[in-house]
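One protein chain is absent from this view; the other protein chains keep their places.
Here the chain labels run A, B and C in written order, and each chain numbers its own residues starting at 1.
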Amino acid sequence: MMFKSDNCAPALPEVMDAVVEANQGFQSSYGDDEMMEEVSALVRAEFEAPEAAVYLVSTGTAANALALSTLARPWDTIFCTPLAHIHIDECHAPEFYTGGGKLTLVGEKDKMTPEALEAAIIGWTKGDVHTSQRGPLALTQVTERGRIYSLEELRALTRVAKAHGLTAHMDGARFANAMVSLGCSAAEMTWKAGIDAVSFGGTKNGCMGVEGVIFFNPEHAWEFELRRKRGAHLFSKHRYLSAQMLGYLRNDAWKKAAAATNAKAARMISGLRDAPEFEFLFEPAANMIFATLPRRIHRDLQAAGARYEMHGPFDGPEDERIGMRLVVGWSVDEADIDRFVEIASGKI
Amino acid sequence: MMFKSDNCAPALPEVMDAVVEANQGFQSSYGDDEMMEEVSALVRAEFEAPEAAVYLVSTGTAANALALSTLARPWDTIFCTPLAHIHIDECHAPEFYTGGGKLTLVGEKDKMTPEALEAAIIGWTKGDVHTSQRGPLALTQVTERGRIYSLEELRALTRVAKAHGLTAHMDGARFANAMVSLGCSAAEMTWKAGIDAVSFGGTKNGCMGVEGVIFFNPEHAWEFELRRKRGAHLFSKHRYLSAQMLGYLRNDAWKKAAAATNAKAARMISGLRDAPEFEFLFEPAANMIFATLPRRIHRDLQAAGARYEMHGPFDGPEDERIGMRLVVGWSVDEADIDRFVEIASGKI
Amino acid sequence: MMFKSDNCAPALPEVMDAVVEANQGFQSSYGDDEMMEEVSALVRAEFEAPEAAVYLVSTGTAANALALSTLARPWDTIFCTPLAHIHIDECHAPEFYTGGGKLTLVGEKDKMTPEALEAAIIGWTKGDVHTSQRGPLALTQVTERGRIYSLEELRALTRVAKAHGLTAHMDGARFANAMVSLGCSAAEMTWKAGIDAVSFGGTKNGCMGVEGVIFFNPEHAWEFELRRKRGAHLFSKHRYLSAQMLGYLRNDAWKKAAAATNAKAARMISGLRDAPEFEFLFEPAANMIFATLPRRIHRDLQAAGARYEMHGPFDGPEDERIGMRLVVGWSVDEADIDRFVEIASGKI
Partner (left out) sequence: MMFKSDNCAPALPEVMDAVVEANQGFQSSYGDDEMMEEVSALVRAEFEAPEAAVYLVSTGTAANALALSTLARPWDTIFCTPLAHIHIDECHAPEFYTGGGKLTLVGEKDKMTPEALEAAIIGWTKGDVHTSQRGPLALTQVTERGRIYSLEELRALTRVAKAHGLTAHMDGARFANAMVSLGCSAAEMTWKAGIDAVSFGGTKNGCMGVEGVIFFNPEHAWEFELRRKRGAHLFSKHRYLSAQMLGYLRNDAWKKAAAATNAKAARMISGLRDAPEFEFLFEPAANMIFATLPRRIHRDLQAAGARYEMHGPFDGPEDERIGMRLVVGWSVDEADIDRFVEIASGKI
């Protein structure tokens, strides 16, 4: 019963097969391998963006920090939420890569509204050299609390950014889960909604370690290439990044995996809705659940072998409610889900 | 006939098998996977360094830049050769990661002598705040021109560094090829020779993309961990780095591969020695050959499908000597070697 | 009627005389001038800190950014208020000088409480490599809204910092005004209250452009010297920084100036308290006043030649209340104060 993170899961068979398949013969290095051309073509087709610049890196933090530093100058502030991965979970990678940029925290928790964004943009800068200058908007989709911006919400937010001449970046670490949940196309969730650059997550949804970085305006491409190399993120045997992404994209493997994962999560959510003592902290929309349970039920779960993030100490009053995060990885068993739900429901 | 680079080769079967084997079940992320413990144990055993801190990253540039930035402060200068990979081939990654450090070029080409190092250290700094402060010594083994420092040479160089209180780093992108060529142990070529930290290359000798970073004094370990994360080089699905390194280390796969590769290179070198118009620029010691040939023979080679770095234009006078680099990757065919030698010898 | 900023004022006669006096003969450069020794001795005596390391730079932002970067590593977050000068008014100098550090905003507006600080320290970091590491506490005294931390408040805040092993920095751009207002010694307001390093402001209280940086633990001194030079803040003709500070410190010129300025401010505050439509936003404690007035009175003031920061548009409804900042510089005329009060009171 492993619900700790989607990065505890292995790679999809389609991805691993592509890697194994790629492991023969010679290939040009540093991104000039043949598979990369195929990857670019597939990405451009999916995103209906024939001009897009497409790059691969091996971690989500690299994708975010490199993309944002291409969009933001050192004296710019990036507008994100207080729970944004780039703020909380990247050990200052964005500040490092931008050369001392800042993050301005907008709204409450993991989502922002156009009003809060407008207020932050206007409220922050004085138009002189003393304060930060206005930098890009950075959104996470699926958000860090498992929620999803609707297309309308995305459009409204990027509209505010554009009105101030700002670009917009999407941290799509769980891009596929969001897209499948919204039932929209990759284009609709990105450039058609005003997004300029996206970290197109592969790792969490079934790759070993690969993330795309896509710029819909290819103007900054060469600078990104220099930033990637200087950041030590350009792979010599790049074929293994290409192969992963190829296996991921080919035959819609990525969409199928996300759909299957979301379905498993939906089964879990639905079961937990009926658990008398289970309280959702956020309405879940994809494959993450934030909730609370009394400590005694946590103990039952852990004793039964369930693994997940518990946001409080294991010891304490029996009935005290303790927060938790459950992530349904693609490889989670339905039987494990059902067993978890039963215990959480107090049925065992 | 592919002699372009060892990074055009695929991964060793032992490495790929380990990766495939690792692709099941759940694993803790960010370096807490079970295989990583095995990797650390194997590295410590190989290097006879039970206290060593061992880390994995995915590129050689990351290994170098992160290791050097752990050893050097922003106002330090790193002593390296004019042909050092960190100077020529990393797009300022060392300067970026050190926060504005400098590289002081010592000696001629790819090797330095103790005398040149001593002169550079003494000649450079004035002991005040105006010039650079003295930072680590950085050596590459196998060097960028395919040569190898003997153990005595290494010891003499690090002795100079130590006398000035400086640490020493080894860029071991081709660590195994050098070690096998010297017939020494990993410990002898590193800490026993005065090296404090090493980039322990895996990629070129048969991994997909993994390099170890080893600190024999584990004091800087926590700082390295922060630098790795901040540089976006900490893998979430770290198991795939661990697995590669495990497959590489287990059963001496790495030594066998390097020995086999060096043997192939020796066959090529020996053949080329008899080629009447082939002139070595450096005495080769591992799997790289730097030489010149008349243009007409280059044309014959290229026409026959040989691929390698040619250091001059394809067009020009027939008899003009043009420089070249040949790298024997682990997967190169002996038949290709023999054929190359024949053409280069003018026998075909 | 100039109340825009204390940096619109000229230098004190004592400071200018010292500069003129220093303008003869040869002097060693880069801080080795004879006056600097006198400055260090005077500072150490005032602060009862015979071991303190004392440096001079020319801007307050340099003092803050260099001091904080000496205390904080690139992955540390600095705890300050949302209105801190280092956050709002330094164009990312702290982020730049720390190499990508972060600022964590504590409390509301310009002051923080020990509880808020404790909550921020505990709430922020997870003790792993993903989030920021905990860096120094940064307080401003006089605060950015003209208030003052009592010695007890300072001690309570630094006690929280110390309990977590964190250092404390004081931005003392208006150090003298605060000290005079509290009626305490320089030592009491700094190291005796748990402060480790202080930006000892000279410019606003009557210098041309000089700020001291004082480390009570001289251990980081050499690093500071390198940071100062590397930041291009080491003056060649350092004598002119020394001379300013000497004129400022000698014969208690700095305390007398601050006392006189605070007295003028008190006269103004007292007068404005009786102004029927004048509303203080913060209880003023030194030489800054934050308040609101109806727009029509602003118009009267501006028409009469009063100059100050107005936090809203000049045009709009007559009776709308508009925010304002008044700063009483040392050279402000009492007659101007009285006239301003009269107009603000609607008496003219």
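As a convention for this text, a residue touches a chain if its C-beta (ideal position, glycine included) is under 8 Å from a C-beta of that chain, and two chains touch if they have at least 3 such contacts.
The structure displayed is predicted, hence computed values, not measured ones.
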Hey, which of C:A18, C:M36, C:I214 or C:L234 is the one touching the hidden chain? C:L234
Sole touch to the unshown chain from B:R44, B:H92 or B:H220: residue B:H92
Options C:S5, C:T113 or C:N217, residue touching the unrepresented chain: C:S5
Contacting the left-out chain: of B:F3, B:F47 or B:W75, that is B:W75
Touching residues (missing chain, whole complex) on subunit A: 30, 73-75, 99-100, 129-130, 133, 225-226, 228-230, 234
Across the whole complex, list the residues on subunit C that are touched by the chain not included here. 2, 4-5, 7-11, 16, 19-20, 22-29, 57-62, 64-66, 90-93, 96-97, 203-204, 208-209, 226, 229-237, 239-240, 307, 329, 331
For subunit B, residues in touch with the removed chain: 74-75, 88-92, 95-96, 98-103, 129-132
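We adopt the following convention: only the chains that are shown with their structure count from here on.
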Subunit A-subunit C contact: same residues or different, taking over half shared as same? same
If you average the Cα atoms per chain, which one ends up farthest from subunit B? C
For subunit A versus subunit B, what separation do you get between their C-alpha means, in angstrom? 34
Compute the distance, rounded to whole Å, between the mean C-alpha positions of subunit B and subunit C. 52
Please report how many Å separate the Cα centroid of subunit A from that of subunit C, as a whole number. 42
Please set out, as single numbers or ranges, the residues of subunit B touching at least two other chains. 226, 229-230, 234
